[in-house]
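Dropping the structure in here first, questions after.
Here the complex is missing one protein chain, while the rest keep their positions.
Chains: A, B and C, in written order; residue numbering restarts at 1 for each.
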Amino acid sequence: MPSMKTLPILQDHGQPQRLSGKPGQRSLWQSIQELEGRSSGRAGEFAAGAAEVPPELSRRSFLQILGASAALAGLGACQPPREKIVPYVKDPKEDRPGKRFHYATALALDGYATGLVLAASDGRPVKVEGNPLHPTNQGASSAWDQAALLDLYDPQRAKGIWRRGQPLSWRGFLAEVQKLARAHDADGGAKLAFLVAPDASPLLAELRRRLSTRFPRARFLAWAPATADHAAEGARIAFGRPVDMHLRLDPARVLLSLDADFLAGHGESLRLTREFARHREPGAEMNRLYVAEAAMTVTGAAADHRLRMRPSEVAGFARAVAAHLGALPGAEALEDPARDRAARVVAADLARNRGRSVVTAGERQPAAVHALAHAMNAALGNVGTTVVYTKPVLGDATPTAAALAELAKAIQAGQVDTLVVTAWNPVYAAPAGLDLGALLAKVPNAIYHSLRDDETSRRCSWRVAASHPFESWGDARARDGSVSLVQPVIAPLYESVNAADLFAAFLEQGDKGAFQHLRDYWQARSGLQGQAFQARWEGWLTRGLVPGTAEPADGPALNAAAVAAAARSPAPKGEGLELALAPSYGVFDGRFATNAWLQELPDPITKVTWDNPAYLSEATARRLGLADGQVATLTLQGRSVQAPVAVMPGHADDCVTLALGYGRSDGSATSKGVGVDAYELRTAPDAWFAVGLGVAPGKGKHKFAVTQGHLSMEGRPLALDFDAQEWAHGHGGHELEAQRGPVPSAQPPVDYSKEDYKWGMSVDLSRCTGCNACVVACQEENNIPVVGAEQVAKGRNMAWLRIDRYFAGPAADPQTVGQPVMCQHCETAPCEYVCPVNATVHSPEGLNEMVYNRCVGTRYCSNNCPYKVRRFNFLDWRGEVPAVQTMLFNPDVTVRSRGVMEKCTYCVQRIERARIDARVAGKKIEFVQSACQQACPAEAIVFGNLNDKASKVARLQEDARRYDLLHDLGTRPRTTYLARIRNPNPDLA
Amino acid sequence: MSAGRTLLGKYPDVDSLFGAARKLRGDGAGRLNFYSPFPLEGAEEVLGLRKSPIPFIAGAAGFTGVVSAVLMQWWMNDVAYPINVGNRMAVPTPTWVPIMFELGVLLAGVSIFMGLMALFRFPQPYSPLSEVEAFRSATVDALWLSVNVPAADVERTSDELRRLGAVDVQLVPEVA
Amino acid sequence: MSALFSPRWNFLSRLSLVVVAAGAVGTLVALWGYWRTPYGERLQEEVVQPVMFDHRHHVVDDLVDCRYCHFNVERGASAGIPSTEMCLNCHSQIWNKSPKLEKVRESYFIGTPIEWVRVHQVPAFAYFNHSIHVAKGIGCVTCHGRVDKMPAVTKVASLTMSWCLECHRNPAPNLRPADQITSMAWEPPSDPAARAALAAELMKKNDVQSRVSCTTCHR
Partner (left out) sequence: MTPPAASAVHRDPLAETPLILGHPSDLQVNDALLKPILDPNRGWKVLAGLAAAGTGLLVLGITVTLARGIGMWGNNQPVGWGYGIINFVWWIGIGHAGTLISAILLLFQQKWRTSINRFAEAMTIFAVMQAGLFPLIHTGRPWLAIYWLFPYPNTMGIWPNFKSPLIWDVFAVSTYFTISLLFWFIGLIPDLAALRDSATSRVQRMAYGVFALGWRGSARHWHHYKIAYLILAALSTPLVLSVHSIVSFDFAVSQLPGWHTTIFPPYFVAGAVLSGFAMVLTLMIPTRKAFRFENLVTERHLENMAKVMLVTSMIVSYGYLLENFMAWYGGSAYEAHLFFKTRLTGPYAPIYFMMIAFNVLVPQTFWWKRARTSLTWLFIASILVNVGMWAERFVIIVVSLHRDFLPSSWGMFFPTWVDWSIYIGTISFFSLLFLLFLRFVPSVAISEVKELNHEMRHGQAGTGGHA
């Protein structure tokens, strides 16, 4: 477990730093960086760069090229210029050149926090890791958590404070806000409004409380695009009051998900994935998952039975199941016999597992379905075992869909003079038909606090740049209520303000600093003084957790009658197809659209990057005469968008799924012209799905940038899976025998048993959900560049670790397997012997080493690699890198130049760091994790020393499910796979 | 050919050329030589030339090439910096063969050329013979015979040459 | 009419051939040699530093241990370059008026770092780590030479890859006792037997496992 020190070197800079004004600050990170120099600042042969879209390569600048080639001619003997060494002026006491520090902090998404550990080197965070002590993620982290680092160093971030185009200093801003506040004192803030992002931060709650005491009549509205209040409403129906529902999947054996994608994107998905995955190994403990959904989700892909239906049909299905469970009076048969049978079987299976089953409803489903889920869980006696209720964590900042409408009404009525917006980009994400932009322009003082200048900043008279969470002090709560302190790991890179300081400004305490506010609040809350508190405080910071803050379970009483009543509400009727909206796995609701890592992150199911196709089923596409990639006009209630369609295997018929968050017009180079804006079809009442969609085939074909063009395994034994039953009867066993064990060879194998370490990896396909966390973690750890849609389409995606997705069975309703593939580190590596310059060779410990600086780029190794895991720098992917982005680089990994081959190294830099630390201390390596393993919430990837028989990886390589990919080639891979086991219900076969 | 002079005789056909040469050799005349646009079958025998050393040179060089190829590959990959490339077998390996062959051929070929240059004393753009304008035909379509004679015998030998069928006789001038 | 070529041509043509051949071979040999000369390796090259810092004086006269200023050498990859603050630990007391130290005081009070010129520079793609070398018994002198005899530090070892490999393949002769790491004067026992014995002992004691696999240095 990483060593966690207490306060970072920035402790004494609680309040936002304006670096420009503080040389001390600047010399802090800059000079260390140069002193240690391994950052790209010292790239030498290897050009510096950062992950951003490469400059578009046109033929126009031919003179440039000539110049360049002339320069090439000049290459040769001449000596390089001498570097400068720039030491500190004053030593920061904690920091040492090149040392890795780990700071516990937290990152909240729509109010729910994940506990993180930031690895900082030379005063700058270089890696995001999950906090092993944190209950909701237990050391894992999501793709979004990982990618937050890129946002931190993004040169496109908003900078400074602006009022009507005029820059304001922090002090000037405070003065102005003071004037405003005093003006509003007169009428108790009747014309003062706050549109806040959902958050559970006790500090912010406290500040809001103090604000509402100063301005009793001020409006506080919480809003976020991707959250509707269906769940809360459902709870209100079932229990008469809002409660949070928490799943405990460890004891659960049968799971029914009603359009709930709880394994991804959900506030607790990291914990749920871990608990779910733990019980995917064959045996009595193995769980079974039923998923009812339209578009295939990560959860649906992991299901044993995926019941595809339109979102509007889920309610009916839920009613049927509930009726069979006796949770709802008056069973009605579903018109579709197959589905009716499914409902019976599922109900029976659930009933067989009373107290050990779970029914969960998706955020996108109407309140009634949530209420039904509550009723079913109650009927199944799951409450207390697999289902736990607590008070809502979000409290006063619970987002409501009505918030914007209410705000709009107020503005119309001229009741808002000052509006403070900390919610993300309402102008872009507001429901169709609500022209918030025009309204905001009417507000005399609309103060928009955001990380980036976007559609909303353009309409607001004030723009206040927000500090990145990694730059700010604060606190946050996980979905289970546990509080984490948020501590900065670097001083703000740009002049920016933290939310707490913004609110405090209206209390005329803006100059006190978030750090002081936070400390005071928690001191008051702890009731401790001086040293006693200091010790406690440092303990919290160290562990990144305030103990005993998790919400206690509470037992609300179910109102069955109300549920029954609500359940009777008719399903939406209408002509034409159905439109289903969903947050994107990459850009979420659009707030990550400027993050190149997430834009280029392949969709877990369809492997599309840089795009949001309109997904539909093959049958529907055929019926509508649409070809894959053809542009179609989607019309709903008179509004329409042009979107290219794509066939998604297993998608429900007569339904089109479109991801939110694309088609941005925020002027960012990254998100410009990527995808279509689904918000234009999104209305307040039908936030997630609506009936009556018209689809008209249009002209023009669109080429999607997919990282995997072929979705069939062609009957080859690649990603193997078996049914639990046949597995139990030993079938599959001998099938696997053919995929492992020694292969006869003329070459006597090298003996690695004498070495201290024999590195190896094991990937469990049964556990893997394909959530992509490992992919981004790898990208971050290894300085992997982004290439842009055009190059991805050309087949030049650079990801060292990819997740292959294969479909089998009927295209309408296929089964699917995801398979993470990275360098297999073959002991008889085919790539090695063909390299003419010995640039890829074998280490005594069995690593397949790739020596970038020796590589001349013949690409022969890639041709001869049967796994095609090697990646070539076809162009200079990075171009000129802004200084700030050079801080993003992991200083332990070379930044590769154009013309060089690269690939997964088993995070050799981590191995070597661990080795040196251990050997200096005269010990053996005790702990080393690969980046993908560390991020994986499902514990599907295990890396370690095969010569240590006690190690987990060594045990897993002996597992009955173990097999080698392309075993018959005799490559003797060090990465081995564990076959996936499905647990279908025989009654439903 | 310190005091000697060189006489050139042009002959219409190979038979008369060879005949003349045999006769002159019988009479123990000085160094004889032919000049022709194409190799003359049997000239060696007529002039009594020794076997050419070229085959030996080529053989020796070729052998050196093969041996150095073995040494190079063995030393560089298995002594200087032994590396495990994809578990492929160490010494001796069949992978040496291609380079052994190529290096052998390369050295043999180059040495043949060098050998010729040395034997011919090339480059040699100038030769006293090129003082004789008529001699230009030697590379075009004429057969010439050259013989070295003491200055005194020039007259006698040129008559001799004519008698043996020379259609033209030239005296190579003294070089200033 | 005279001949096409005059007799001189024979000599000239042969000469020109010789010149061309010699030129080609000569260039290659010159290039080969260049990288092996002190010039090519940038040895003993005068490097002008912003402050005329004299190791000789600090090491010999003041007996300052290397680790006082190069504080990180036992703990990290970089040996650590002293901060201005560290200079002033002493120089706020002594020589605190010296014009030679003007730059140092300026740096301290204005807060602008001193920009030293790097003398020992390995390429960006070679990851050298001081701590492990020191821990296994490689002394400062081995790579940096008799700094105590240098008015201004110059490079004494080529720092080429083959130079590194030489020691990594046979580290024993370069090992020294832990207490002699920073010693400038220490010499191994002159008697070959004793020297071999010491080397063997240190190899064992420090558990030296010098490696030559690529990722040892290139990642």
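Some observations on this one:
Note that a contact is a pair of C-beta atoms (placed from the backbone, for glycine too) under 8 Å apart; a residue touches a chain by one contact, two chains touch by 3 or more.
Just so it is clear, the structure is predicted and the values come from calculations on it, not from any experiment.
Taking the complete complex into account, the chain left out of view touches A, B, C.
From the options A:Ala348, A:Leu528, A:Ala619 or A:Leu718, the residue with contact to the chain not on display is A:Leu718.
Between the chain not shown and the residues A:Ala183, A:Ala728, A:Ala812 or A:Leu966, the one that touches is A:Leu966.
Take chain B: the residues that touch the chain left off the picture are 33-40, 43-44, 47, 49, 52, 54-55, 58, 62, 72-73, 76-77, 80-81, 83, 85, 88, 93, 95-96, 98-99, 101-103, 105-106, 108-110, 112-113, 115-117, 119-120, 122-127, 129-130, 135-141. Residues of chain A that touch the chain left out of the display are 57, 59, 64-66, 68-69, 72, 75, 708-716, 718, 791, 794-797, 802, 804-806, 819, 821, 830, 833-838, 854-860, 862-864, 866-868, 870-876, 897-901, 966, 969. In the full complex, chain C touches the hidden chain at residues 4-5, 10, 13, 32, 35-36, 158, 160-163, 165.
Quick note on the criterion: only the chains that are shown with their structure count from here on.
The distance from the centre of chain B to the centre of chain C, with each centre set as the mean of the Cα atoms, comes to 58 Å. Separating the centre of chain A from that of chain B, both taken as means of CA atoms, is a distance of 80 Å. For chain A, residues that reach two or more other chains under the stated contact definition are 841, 844. Contacts with at least two other chains are made by no residue of chain C. Only residues 83-89 of chain B touch chain A when the two sit together in their complex. Taken together, the chain A residues at the contact with chain B in this complex read 746-750, 826-833, 835, 838, 841-842, 844, 972.
Against chain C, in their complex, chain A makes its touches with residues 23-24, 27, 31, 35-38, 42-46, 77, 79-80, 82-91, 96-99, 841, 843-845, 847, 849, 851-854, 892-894, 905, 908-909, 912, 916, 919-920, 922.
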